[in-house]
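With one protein chain held back, the other chains of the complex are shown just where they sit.
Then we have subunit A:
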Amino acid sequence: MMQLTPIKGFSDTPVSKSICIVTTLLALGLSIFQYKYVVKLEIDPYIIEYAQYWRLFTYQLSIINESDFVLTFLLWFHFKSLERFFGSRKYLSLITVFWLYNGILCFLFIILGQLGLNFGIFLINLVFGSTIGTLSYSTTIFNSVAPGPLGILSTLYLCHGAVIPRSYVFTILISKPQISGNSLDDQVSPSKELQLTNHFQTHLIYFLLLLNNGFSSILPCIVGIIIGKLFKEDILAGKNWLLPTSILRLFVNPLAWLTNFFQGRFSVHRGYQELNTQNDNANSTQQLVNDDEEDVLDEDRANATEIRAETPVRPLRTQFLDAFRT
């Protein structure tokens, strides 16, 4: 099967796997049970009239249309390398932090935008209008944002660009190379070529996501990019905060967590006593989380050799791509 990302499947990326599953199930559930309105954020009826501030935290939880679903799913899939880079626990913690930041900042952004736009119209009326305009409030394009984790993905997109190194660069010549006066050296005019890296898929998908809902998807993406910039410059508060491991375990493997939870409380001692495996599990998960960062390089190397060993015959595509890898 074709491999989209450097990491095979969801190997050692449990958080990304859970996120992809949750994204799918939530989107399906919301549409089957007809609860799509839960993830909509609109200033005018919801916030102003009904004071439903909980929507600040729900609107990023799920997308509600199919094309958004495909794009967000692919992006989460590509950002697996970020989970490998940060480690599972840090990655989930960062997503949580970005989620809160994006929710609140995006809300402030659209409120200010809406008020500013109204005021601007008022000023224009005042200056150019024949009658003295009254300051009247009406809904503008800032009224609503597209539901879905667009802000979080934008922030992660910036992280991805900053921390994940490129493995290769390739150039597509758009026109025939022009041979200049110096016949020894083929000079290509820089405007006629397209330089791409192995990140170009991510750029493409993100660009589509940015434009997918028009203005209402551009808004949260801008906010997300700003937050990502702050994170890159190390001036985002709370970026070193870590989630408790129990939450990580619940998120990564809810069934195991639940059985563990219930066995701890309602175990019936019949005949023989079971060994208490809870602590062992906790330790091993802890270890897994801690070891992740150190193991990344080793694992990559191991994986690489493993893949080589498994597939001694390299397909044509790999041969081509390997030719670019220096």
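List of remarks:
Following the convention adopted for this analysis, a contact is a pair of C-beta atoms (placed from the backbone, for glycine too) under 8 Å apart; a residue touches a chain by one contact, two chains touch by 3 or more; residues count from 1.
The rule we apply is simple: contacts and distances are computed from a predicted model.
Per its UniProt entry, the chain excluded from the display bears the name "RING-type E3 ubiquitin transferase", taken from "DNA-directed RNA polymerases I and III subunit RPAC2", "tRNA (adenine(58)-N(1))-methyltransferase non-catalytic subunit TRM6", "Rab proteins geranylgeranyltransferase component A" or "RING-type E3 ubiquitin transferase". The missing chain, though absent from the display, is touched by one residue of A:40, A:203 or A:239; that residue is A:40. Screening A:32, A:127, A:172 or A:235 against the full complex identifies A:32 as the residue touching the chain left out. Panel shows subunit A; residues 31-35, 37-38, 40, 45-46, 50, 52, 55 of it touch the chain omitted from the view.
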